[in-house]
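Omission of a single protein chain aside, the complex is shown with its protein chains in their original locations.
Up next, subunit A:
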Amino acid sequence: MTRISLNVDGQQVADDVEPRMLLVQYLREKLGKTGTVVGCDTSSCGACTVHLDGRSVKSCNVLAVQADGSEVTTIEGLAGDDGQLHRVQEAFRECHGLQCGFCTPGMIMQTVDLLNENPSPSEEAIRLGLEGNLCRCTGYHNIVRAVQHAAGTTDATEGAPA
């Protein structure tokens, strides 16, 4: 067992973990943060995306021991303390950027990272930026619209089916 200590969604935590434990397992099974989901388990789908020291990573492809001393933000840490949703969460709700919702935590975490780096991305930049996140329901159109809405580059209802 290896001792790790890190900050997750603003809370300092410390645990003894097996070195082989994946960060996503640690978040879900040790900390109960099941908002971060396991999709493909092969680092393809991006459903498990969290921020590690401010950058998006696939938490199924990081060992918990590698996150020792780091700051982790999951989908559960995005909203304000008063429950006020993050503007990207709001935008996904507003534009219905989901169907079954399984990919949504990862889509939102990747979108936050994308907008941190490029606050006004073109549609192409959005599609490229979300390349590592798979959605098997929506065909991506409303997801792209949600990102544009969060970025303030388009109106939520623009182009939406009547």
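Going forward, contacts are C-beta pairs under 8 Å (C-beta built on N, C-alpha and C of every residue); 3 or more make two chains touch, one makes a residue touch a chain; residues count from 1.
Simple rule for what comes next: contacts and distances are computed from a predicted model.
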item	value
Omitted chain (choose from "Cation acetate symporter", "Cytochrome c-type biogenesis protein CcmE", "Carbon monoxide dehydrogenase medium chain" or "Aspartyl/glutamyl-tRNA(Asn/Gln) amidotransferase subunit B") - UniProt protein name	"Carbon monoxide dehydrogenase medium chain"
Contact residue for the chain not shown (choose from A:36, A:56 or A:73)	A:56
Residue among A:39, A:105 or A:129 touching the omitted chain	A:129
Identified contact with the non-displayed chain, of A:31, A:65 or A:85	A:65
Footprint left on subunit A by the chain that the document does not show	2, 18-22, 25, 41-44, 46, 49, 52, 55-58, 61-63, 65-66, 68, 110, 113-114, 129, 131-133
